[in-house]
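Of the protein chains in this complex, one is absent; all others appear in place.
Then we have chain A:
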Amino acid sequence: MRDSVRFSRRSVLGLAAAASAGAVLAGCSGDEGGSGSSKKIRWWHIANTDPMMSEWAKMARQFEATHPGVKFEITPLENEAFKTKLTTVVQAGDPPDIFHTWGGGVLAQQADAGMVKDISAEIGTWRDTLIPNALDAYTIEGKTYASAVDTGMVGFWYNKELFERAGVSEPPASWADYLEAVRKLKATSVTPIALAGKEKWPGHYYWAYLAMRIGGLEALRQAAVDKDFNKPDFVAAGARLAELVALQPFQTGYLAAGYATADGQAATVGNGKAAMELMGQWAPMVQRDNSAGKKGLGDRLGFFAFPAVDGGKGKITDVFGGGGGYAVGKDAPPEAVEFLKFIAQPENARIEAKTAGVLPVVKAAGDAVTDPNLKLVGDTLSRSTGFQLYLDQAYAPAVGQQVNDSVAELLAGKSSPEQVVKAVSTAAKQG
């Protein structure tokens, strides 16, 4: 291991140097952007595959054509790579001018450090064109730091054919029915659930939803404020999840499985090797892209909301999930905000909804959603009685990561429900 590792360690250490160098460069580019006649807009997004990647580029070209002097520099990045890279440049004080955000605790820290612009005033000019609550995840203490571009929620995406064959005719509406469905699926020697254990975030959806159904939304919010998750309801959430784990519902080797990989969670469902997955609105697209022949399940794919838990304080209509938005970096030229307004125009929002298969936040673009499953997600969202952002985004990064890590241990059978809430509380107190 030898030479190349020494080199790579040096580069890890060198990150600090790169960071300081970055800060110097940031100073330079900031000055140029402010006073020069050419306004460069650096845009980082995570639509790193076609067709959406080209559509965004096309919109940027259109904007350049009508705004002389504006020049885009677009960096499309893969999800996880984006998070890491963004952390580095933001910590170095040089955020991109427009960048993807999921809102919540991460955005709050960036806002706290003065790395993103408060765009409440500017966004007022198109706020009314968006669906209600679209900006909630990006609004911190009354100030809006990002514009929403799409929305969605997490739920079960299931293979209708496999459910029918196992004798499950109705999607389960209660946790007891759900466990029964898993048992029936197992009895027909079908893998009930695909899970990407390597990536941790898909696993935290289960605990989060159970905590919402049992403890209610307010309890999750209050726990973050009090820095105390050691509550009976959250322990119960872990215990319910342990019941599911005890049924061994996941595919072989799930602890090392990725999400969007050739043999990962999405591919396993997309290839009909597992009956369902708990995933966000993007699931059908990722299943299609990673399945054999890039076909996915097509008409066999269905969607149902996370079941209710008997005696729980939460409603089955409370939704968990989130969408994507664009934040504006501190040194961005005013045209960056202009551009966010530009892509929020109905015709552009329609293009995004059609191309990327996402649920638009622009009311007028709602008619662009034609996929029946996505329509169902949209309807469920519009009838929702409460909303919780992904816990690993809603909470401060250290707390969110601890939720992911602890739930992963629970899913591997290496941790008890009590240990989960203790570890998360400790992380919350450490900050």
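Heads up, the rule we're going with is that a residue touches a chain if its C-beta (ideal position, glycine included) is under 8 Å from a C-beta of that chain, and two chains touch if they have at least 3 such contacts; residues count from 1.
Note that contacts and distances are computed from a predicted model.
Taking the options "NADH-quinone oxidoreductase subunit D", "Sugar ABC transporter permease", "ParA family protein" or "Aldehyde dehydrogenase" in turn, only "Sugar ABC transporter permease" matches the UniProt protein name of the chain that is not displayed. The chain omitted from view is touched by exactly one of A:Arg221, A:Lys295 or A:Lys414, namely A:Lys414.
For the chain missing from the display, the contacting residue among A:Asp50, A:Asp112, A:Asp310 or A:Glu347 is A:Asp112, taking the whole complex into account. Within the set A:Lys143, A:Lys160, A:Lys273 or A:Arg300, the residue that contacts the chain not displayed is A:Lys273. Here one chain is not drawn; of A:Ala148, A:Ala257 or A:Leu381, the residue touching it is A:Ala257.
Where chain A meets the missing chain, the touching residues are 1-6, 8-10, 12-17, 20, 84, 87-88, 90-91, 93, 109-110, 112-115, 197-200, 251-258, 261-263, 268, 273, 396-398, 401-402, 405, 408-409, 412, 414.
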